[in-house]
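The complex appears here without one of its protein chains, the remainder shown in place.
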Amino acid sequence: MRYLAPGSLKEALDILRREDDARCIAGGATLVAMMNADLVAVDVLVGLGRIAELSGITETDDEVRIGAMTRHAEIAASPVLTGALGVVRSAAGQIAHPAVRNMGTIGGSICHADPAADFPAALLAADATIEAASAEGTRQIPIGEFFEDYFETALREGEIVTAIRLPRGPAGARGHHVKFSRVDGDYATVSVSAVLVMAGATCSYARIALGSSGPVPIRVTAAEEALVGSPLDQAAIAEAARLLAEAADPVDDVRGTTEYRLMLIPRLLARALNTLKDGETASV
Amino acid sequence: MSEMDVIEKQPVTLRVNGNVHELEIAPARTLLDVLRSELRLTGAKRSCNQGVCGACSVLRDGKPVRACISLAFAAEDSEITTIEGLADGNRLSRVQQAFVDAGAVQCGFCMPAMVIAATALLNENPNPGVEEIRHGLGGNICRCSGYVKVVDAILSLTEGSKS
Amino acid sequence: MSPEGVTSPNPVGDAIGKSVPRLEAREKLTGQAVYTDDMTLPGMLHAAMLGAPYAHARIRSIDTSEAEALEGVRAVVTAEDLPKKKYVGVFLKDQMTFAGDKVRYISEPIAAVAADTLEIARKALQLIEVEYEELPAVFDPEEALEADAPILHENRDEYPCPYERPEHPNAVAYTQFKEGDIDNAWAECDVIVEGVYETPAQEHMYMEPCSTLVAVDANGKITIWSSMQSVFRVQTMIAEAFDMPMSKVRVIAPRIGGGFGGKCDLTNQPATVALALKSGRPVKMTLSREDDMMMMKSRHAGKIYCRTGARKDGTLVAREMRLFLDGGAYADESPEVSTVAAFFGRGPYRIPHVNVESWSVYTNKLRASAFRGFGNPQATFASERQIDEVAEKLGMDPIDLRIKNALQSGDKWLGGQTVEGGSLAECLEKARAASDWDKRRQNNGKEVRPGKRRGICVSGMSHISGMLSAGAAVRLHEDGTVTVNTGAVDIGEGADTVMAQICAGALGLSLDQVNYGNPDTDSSPYNFQTSASRVTYMVGKAVEQASERVREQMFRHAGEMLECAEDDLELRPGGVIGIRGVGDAAVPFAAIAGRSLYASGGPIMGTHNWLFEGERFDPKRALVRGFALDGIGVFTFGAHVVEVDVDMATGKTEVLEAWCAHDVGRALNPGAVDGQIHGAFAQGLGYGLYEELVWDDGRLVNPTMMDYKVPGPLDLPYKIHPILIENPSDGPFGAKGIGEIALVGTAPAICNAITAATGAAINRIPATPERVLRAILAAEGGS
Partner (left out) sequence: MKIEESFTVQAPIDRVWEFITDPEQVGPCLPGCEEIEVLGPTTYKARIKVALGPIKTTFKVDVEVTEERPPEFAASVTRGEEGGKASRVSADSTLALKALDESQTEVTYASDVSVVGRLGKFGLGIMKKKAKSMGEEFAAKFRVRVEGDGARAAEASA
């Protein structure tokens, strides 16, 4: 195995085109853990740490752009991720433990595409767009089309995620990521990412995404429609939860049985919506 | 090893505890491997080898990271500090001394990592309360102490404890 | 009790009762402490073991030629390289270092490789060709006891076994304690509660995985450094396994990164010795976390059928209990664990009519062995859950019910042993007072925090401290300082520090005048093992008395030097002996040492060694059948009050605060005692809420720290309040052992509190959020 650390995106893309068995490594936490368990071996590892243009958070009036190599800790502390984008900041702050948040990057997390991770569902709720570059040029992939199966994304051979672009979201929106796990820092048994706008006592906008509930993060527009126009009473929440649970296909493992995860969806949805409705964003 | 997969070694320069080390290693080697084997710094410990227990914590540019799931090559541009780099000769750092005085040490295997985490936490926030301390220690697993005296040790270094 | 009423001297100086930090704290906090994996020797090889892929299979053939041919491989060993028919074990000797004829659990070691690097060793493992013939397997203890169950050890009668073996070939050991007239007792009861309780296989999860370094010298003498709990157990069992004299086996203790019972007896020492002998080079084998979890040991999973009867006034009348403990593929410590479980089947209460039976059973899974509490946590979980249910049914305060039936000094334990220093009632009262119990209990079942039901409850507990034998030697140096040698291995519980304190207290020295010698079978007096909460009590007593012998020899010299009667002399702090009341008439230890070396008497050295000989079972009181151990230690008592919040939406339990009252006899180092109670409570909390090894047809599903979760800093309360009660025992300066008891009652206290909060009965641990939510819904009749 060889390790290369290109200084620019262009150089990295050339390596990927030139080498047939090359793989990028960002923060490396998850990938190196799999290499330690001799689950993964590659000919060429391309370290992206030296490509300055890939990290940092910038904003314009209608968008926040997070470089793919931006670490979880920086995202969790970003004053820019407010309103609807609170869902992304709150997710970043609940990933694993402080030390892992100093290592892991948002690009690495979504490329690994583990549905139990926190960013996939949060970015789905935030309506993100994934910017990916390859030798042929740059592509914008809507988040809804990015995740395809367990650990499988729409990325093509030789493509690198360069940034995650987040629309500001509607005025007055608030976002929150509710993560339920066995112990602090464990992967979620089930997570609910929600973005909500209240017009007085009535919900006028809702984006809900489930994590750890299937091969990819789950969004059901019918469930959101069931909330919009309602005062987020028990009936509306129960109907939305039913539609979401129908679309869910959670695994059965040491973190919880399929049945228990399905039981949690309505309960955590209610917790997420009530937290947002009442204004404070306490974590679970 | 058989001919076909002779492990190619590449040069790497690591800055650890203020010393510069020029090494030739196989790229798949982790920072923890290199610290413990080549550099004989055995204060960082291998326990889970998956980055979930914290026993391998070191500071990278002042922030705690997991050496067992960091490639040695990925540390090339950073300043690495291990537990051996915190004391000044045999004068303990104030965090190390607070751990002694609070009676926080039992088997000691997780203690280097606890000191690393506590040092970084106090550098960032000199006056953490109990909850901030417990969050700062998140992911540093100890099986002997139940964490009570570890939190006390850190608390003893904050203003709160002086009153 | 200790031999012939050997009384403790009055301590001199301030070493006794002082919260001294670990003597080796600086070394551990600077990363200089040397654990086995930190060590290297010139020419050292690295090693790993190959585990079997089947739960039960005959080994047809093993071909290691391809592995041996791999460049960098120096030795490959299998059962062929071991002395034939050399079975090892604790009581029932049924295990070989490598499976020879049959494999009996997935990952059972069948071969090991030593090579220049660990990577080469691991690669070579995959080149070993093994041909198996699969056999049907059994994974449940009760199924394993059925007539047609697959038999794990057909050659069982070939194994040396000191006790009468149960009839069924899969039964490892059976014990029964019977007192009073159980059959007619139920008629006297106004309330009878009955239930089935399940406890998990818990993983020790010591932070330092098992690690062993072995070197062989030119005379064939083996030196072993290893992460272990007894240098003498390793020496004995290695000599036995390799058919060698113990004089050719030296075992030295480096720093140990936690044990909790999982490093009792043998772990990976035999495989490493085999490789060192075959390669002729030093070999180090440090297990990966996964290999450690899949190949080594766990706590016995238990299924407990329990029944308790009481009268309206709260008097406990009858207790019936049957325990089935899952022993895994080899006996190891199973016989003692199941008999200790039965021994605690009645609990620390006066119950006249009792019938307790326990089985430890072979299954095609990981060996179950010693783990902090040793069978008592399993029995106590069922017993304390039922005591609480009786209180609930009678509408009595659960603490009052326990106090009413609590054993007192002079009462008899199950089997007839006399209880000295019975203090359960005192522990319960102190825990009640400290927790403001009556006030907090009014919140039971209420949502103090939105969506979370509050509950506070209690458990009583007991354990033993002592067992078998220990020795100590104290030597006076020429400058008046001393060195203490014992065989006690400090696995993190603080033995090094407490032994030095006892010696300092007995000789009036300061701690830096006392050197604690590292356990080494070449130079240390014998000690059985660091287990059974016995080191402070047993080894501490030996150190105290050995120090007394030194004092006596010094007093003889001082009497002559100061020309006075020995009775007029007194020890003064700092290593001085003087005439009582005559300030300036004194001689320093150094002067006495000099005189002894160069003028009269010879070097001053004190030793003491003893065996704990407790009271035997009383056949008039109790029918004791099967494998049972009596006189295994003095009794210790404790009580925990625990307050929880249960999240009604998810079933997740948050332990808010805990009050842990324990009768420690005398706290020689209060800080260290607190640390043991904090740690035992945390490990008991993990046992009660989070931890469970899960198998899928014999394959361990969660053999990693990613999937098997132990409590982290945010998963347990910061407010764990030890309450130390001191009724001096006959131990060193009155001390008793505290190592295990604070774990024993933690899980039942938490589950009692969950029931107090939600009304849902929790009879299976760990009480995961899923199990609690289902119990809540069942209690509310919901779906």
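Order as written gives the chain letters A, B and C; numbering starts at 1 within each chain.
Simple rule for what comes next: contacts are C-beta pairs under 8 Å (C-beta built on N, C-alpha and C of every residue); 3 or more make two chains touch, one makes a residue touch a chain.
Worth saying up front: this structure is predicted, and the values here are computed from it rather than measured.
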Contact set of the excluded chain (shown chains only): A, C
Listed residues C:168, C:556, C:621 or C:699, member touching the removed chain: C:699
Selected residue (touches chain absent from view) among A:40, A:199, A:222 or A:235: A:40
Listed residues A:80, A:154 or A:251, member touching the removed chain: A:251
Candidates A:71, A:112 or A:271 - the one touching the absent chain: A:112
Subunit C, residues in touch with the chain not shown (by the definition above): 53-54, 106-107, 126-127, 290, 696-699, 701, 703-704, 707
Residues of subunit A in contact with the chain not shown: 23, 31, 34, 37-40, 112-114, 149-152, 215, 249, 251-253
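Going forward, only the chains that are shown with their structure count from here on.
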Between the pairs A-B and A-C, the one where more C-beta pairs touch: A-B
Subunit A and subunit B, separation of their C-alpha mean positions in angstrom: 29
Distance between chain centroids, defined by C-alpha means - subunit A, subunit C (Å): 44
Contacts with two or more other chains, residues of subunit B listed in rising order: 49-50, 52, 135, 138-140
For subunit C, residues contacting two or more additional chains: 712-714
Footprint of subunit C on subunit A - complex, ascending: 37-38, 180, 182-186, 189, 253-254, 256-257, 260, 263-264, 267-268, 270-271
Residues of subunit C defined as touching subunit B within the complex: 19, 21-22, 24-35, 37-38, 70-72, 119-120, 123, 204-209, 255-258, 260, 286, 288-289, 491-494, 671-672, 674-675, 678-683, 704-706, 710, 712-714, 716, 718, 720
Residue numbers on subunit B that touch subunit C, as the complex places them: 1-2, 36, 41-50, 52-53, 55, 82-84, 86-87, 90, 92, 96, 99-103, 105-112, 115, 130, 134-135, 137-151
